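If you scroll down you'll find the structure; I have some questions about it.
Yeah, one chain of the complex is gone here, protein chain that is, but the others are all in their spots.
Letters A, B, C, D and E mark the chains in the order given here, with residues in each chain numbered from 1 onward.
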Amino acid sequence: MRPSGRQLGDMRPVTIETGVTRHAEGSCLIKVGGTHVLCTATIEDRPPHFLKGTGLGWVTAEYGMLPRATHSRMPREAKKGQSGRTQEIQRLIGRALRAGVDRVALGERQIVLDCDVIQADGGTRCASITGGWVALRLAFDKLMKAGIVTSDPMLDHIAAVSCGIYAGQPILDLDYPEDSEAGVDGNFVLTGAGRLVEVQMSAEGATFSRDQMSTLMDLAETGCQTLVAAQKAALA
Amino acid sequence: MRPSGRQLGDMRPVTIETGVTRHAEGSCLIKVGGTHVLCTATIEDRPPHFLKGTGLGWVTAEYGMLPRATHSRMPREAKKGQSGRTQEIQRLIGRALRAGVDRVALGERQIVLDCDVIQADGGTRCASITGGWVALRLAFDKLMKAGIVTSDPMLDHIAAVSCGIYAGQPILDLDYPEDSEAGVDGNFVLTGAGRLVEVQMSAEGATFSRDQMSTLMDLAETGCQTLVAAQKAALA
Amino acid sequence: MRPSGRQLGDMRPVTIETGVTRHAEGSCLIKVGGTHVLCTATIEDRPPHFLKGTGLGWVTAEYGMLPRATHSRMPREAKKGQSGRTQEIQRLIGRALRAGVDRVALGERQIVLDCDVIQADGGTRCASITGGWVALRLAFDKLMKAGIVTSDPMLDHIAAVSCGIYAGQPILDLDYPEDSEAGVDGNFVLTGAGRLVEVQMSAEGATFSRDQMSTLMDLAETGCQTLVAAQKAALA
Amino acid sequence: MRPSGRQLGDMRPVTIETGVTRHAEGSCLIKVGGTHVLCTATIEDRPPHFLKGTGLGWVTAEYGMLPRATHSRMPREAKKGQSGRTQEIQRLIGRALRAGVDRVALGERQIVLDCDVIQADGGTRCASITGGWVALRLAFDKLMKAGIVTSDPMLDHIAAVSCGIYAGQPILDLDYPEDSEAGVDGNFVLTGAGRLVEVQMSAEGATFSRDQMSTLMDLAETGCQTLVAAQKAALA
Amino acid sequence: MRPSGRQLGDMRPVTIETGVTRHAEGSCLIKVGGTHVLCTATIEDRPPHFLKGTGLGWVTAEYGMLPRATHSRMPREAKKGQSGRTQEIQRLIGRALRAGVDRVALGERQIVLDCDVIQADGGTRCASITGGWVALRLAFDKLMKAGIVTSDPMLDHIAAVSCGIYAGQPILDLDYPEDSEAGVDGNFVLTGAGRLVEVQMSAEGATFSRDQMSTLMDLAETGCQTLVAAQKAALA
Partner (left out) sequence: MRPSGRQLGDMRPVTIETGVTRHAEGSCLIKVGGTHVLCTATIEDRPPHFLKGTGLGWVTAEYGMLPRATHSRMPREAKKGQSGRTQEIQRLIGRALRAGVDRVALGERQIVLDCDVIQADGGTRCASITGGWVALRLAFDKLMKAGIVTSDPMLDHIAAVSCGIYAGQPILDLDYPEDSEAGVDGNFVLTGAGRLVEVQMSAEGATFSRDQMSTLMDLAETGCQTLVAAQKAALA
């Protein structure tokens, strides 16, 4: 039933390659099917303005798409400014990752995650969160190895997956053809322990019931377990 | 336990006054406790560019806050541009209201909802959706009375309420003191029939379980029934 | 002869309601006929940059219109930036109000007046000045009651009214149908004692004589006396 | 009493040199004392959008200052956008000049006046109007000589001069040292026949009486006669 | 003498991998030492506005850097707009590539080259031109295979290399440590036949002689031959 021939609860193949860029304190290239995102982590010695003197650290994210990451070329945001969609996505990535971080242990510094989509096929914000977590983990490792941070600021894995209702059926990990047709779709962010971090489910032309919501959450739990396993494999 | 003395499942008083501005095709002032939002609906004869020739209509929304709607004054967005938060909110309002609309019945025209917060005390985006629906209903009435639209484009009521986990307890309809302290909070948009339109739940310093999610959805269902009743009373 | 049936020297009904918003240090809703403006005053502890160390205070103003304050919807300035007209108006409001203020008595702090037009029917800048003065008066009262300022910084009332030449006749307090047809129109700002603060008279398709200018100034004097009385009534 | 040694009613020397730039349809360099403004008129075949099909023409103006036209260098507006002051000035120039134009005789075309201040010493907007009129006159001559326009669209001369109250005395044609100290100042635009086009008088730290206003208008009438004579001399 | 141990006339290793992204009509990843640039070509059916009706095609380019392509993170241009440096580079890339194109053969369509720097170590604009040519070649192949274009629009190879004077010695293909210290540096763009397309040589703290200029041109010729060979190998 799915255009790709996948079963309702099937994810696409996931690979995460670390150390893909020379300068960043942490980096990876995550591929979830045809969606490829380059994630880099930058350590900044100083926290953002609003945290000075609090002893707390911060994790923030920025998101971009190369103009021809998509089927037809999109105008470059450097020429017209960040769209509302871009800002919404990068706020989500930062918020999701902060849920996995002990900001006292991090101390007064900031980690900036850059998630740049090299190729898009649906689920770019979820891949950014899942890959961003790996880049963040590597940056934390660097801080700890250097003795700058003594207690691990990472509380747990953070991973994200999309779900939706397509042709009346709840499905996991939508690719672009599914995403553009789904009546309901959204994203779930979970911790390694399976706790909920973020739930975003939107009707686009169809409303949904609590039973359907429950099925989608089941799918999301399975999907995030797969992603956490891929994170562990990449770091092993 | 709540700063206002409310019970966990209590909403604040809700009033919706219609016809509050002379020029708009539909308007209301919604007050949810100390949150006051002026909602106006404007009918435009032409649909947005991407719908020309499709026979479909569109509903969109814009959101703003007067600079001193808040406890301390916020810079005027006309001077610095719309923030990512503002764009995220107005995208939500438009998407939520479209879920209640039969865009074929509406035909090739656009309704623009302007939701301007006169005074803020938490839950401004939910009040905007609930009040925006009333302004939209009035604009549809005008189109039908004029014979421009013959079949009612409104499928059902749309209402929205915030929920969250405050001091470890699930609560309904957060005011600003609760909103700024809640470990988890978010918004639910439901139809009059109780179908889900939008679920947005975010951890801010605390993750949450599926059981808690379920309790929050129970609260949201009750809250939206109250809001739908207020919509009906305002239009009676 | 006037579309509204008013006599040449008649003003529209004026009401000023104070205390209309919870957070501002001073606020009022002024209604001059169908023109409704919400005015709030915000006290800032610090003066603008260019006054640091001078002992002098400052009063500034910002002006906005809700998109559907007008007959047809206007694009939201938050999306496209403030127009030249908006900037010209807010510069006028600030300049006019400063003429009533003893900036030494105010001391090194700033009052920001926000004048937001809820509904427009001509004369919005004049209503903003007249209402803005009331919000400013209330903010000064608050500063004095708190003992932060010991000598009253308010020197006199400030009020503003529009005049113009419509169908060849000098008239007072133009509404929108008159404003859009007048060959000459402008604004007068006066003190409670009747001193001139600002005179702005512009030909739009017709020039005018000194005799006509003199008649317009007579009208403006009468109009401002009415407005000062309304200010006093609102504060009584 | 005046820093320059001028009498209260003295203007600075005025020269207007025409034909100063090769490409424009009309141009002049006006010098009013130390204030030098280059004015060019450009004829555009098409009227602005809002006049299409009306048979009416339009005259508009843009104003700029070279960064080092002033005593200390000002940031280039090309780098930061036009200030509110600049927009206010160019709206005034366009409005003032349109008062001298028969827009039916002009027909559906637009004249753009560019007024660029090469050196500033007070009164730049008045010099722009007076010089702009000469450039406009030359452009109209060109249109008539080419037979594109058959009836002269110019109704009368337009000239502008500043007045103010300096050290308690009404004075004419303020230079920069006077302008920066005046308690009241403003601009008058008059026709060749002495009719009023624009009156803008603002208190800056001092209010003024109707008697003072009357004296200022007397000064302005004299000043504009001098300027009209200079316009005639330049075109002779 | 060179930090990398290279001889004066040595280039860094060059690899060009084609077909690296799914959606673009032509793409490659070029690596010149530590400088990695992703180049994609997009075919647009319509020429730019200024070429409509001329029968001529156009080739344009846009350039960007991922924020952490560099040693320390650079602010994202989507947030602050394109810098003058970025605009200068992308104008150069487009101009250089157009020199290799028969715009009549291309016909009324546009090719947009996106050159995005994944990792930077000097010479990013040269790598963009050299890699951009490969992406352009692939897009032309696609147009010809589809029969949309019948005569090959490519006239010759285009390749670019940097040269400079470092520690008093003319060197080829500067890496970042050399680039930041060189007294003179610049870029040469040549055709496959060795014709000059673009010469840009700038003194930064040292001027240079015609003899030195001649040596730099010799180096550039050798370098571009190497790059053309790499282009041929990538396409073989």
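Some points to look at:
Here is the rule we go by: a contact is a pair of C-beta atoms (placed from the backbone, for glycine too) under 8 Å apart; a residue touches a chain by one contact, two chains touch by 3 or more.
If you're wondering where the values come from, they're calculated on a predicted model, not measured in any experiment.
The chain not displayed here makes contact, within the full complex, with D, E. Within the set D:53, D:81 or D:168, the residue that contacts the chain not displayed is D:81. Set against the missing chain, the residues E:53, E:84 or E:168 yield one that touches it, E:84. Touch with the chain that is not drawn comes from one residue among E:71, E:195 or E:232, which is E:195. Screening E:6, E:79, E:95 or E:142 for touch with the missing chain picks out E:95. Touching residues on subunit E toward the chain that is not drawn are 82, 84-85, 87-88, 90-91, 95, 99, 186, 191, 195-205, 207-210, 213, 217.
Although one chain is hidden here, its contacts on subunit D can still be listed: residues 21-24, 27, 34, 38, 40, 42, 44, 62, 64, 66-73, 76-79, 81-82, 86, 112, 114, 116, 118-119, 121.
Here is the rule we go by: only the chains that are shown with their structure count from here on.
Each step here moves to a touching chain, and the least such steps from subunit B to subunit D number 2. Setting subunit A aside while the other chains stay in place, the touching chains form these groups: B, C, D | E. On residue numbers, the A-E interface is repeated by B-C, which shares over half of its contact pairs, out of the options C-D, B-C or A-B. Computed from the mean C-alpha positions, the centre of subunit C lies at a distance of 28 Å from the centre of subunit D.
A separation of 59 Å divides the Cα centre of subunit A from that of subunit D. Counting partners per residue, subunit C has 82 as the residues that reach two or more other chains. If you draw each protein chain as a dot and join the dots that touch, you get a simple line with two loose ends.
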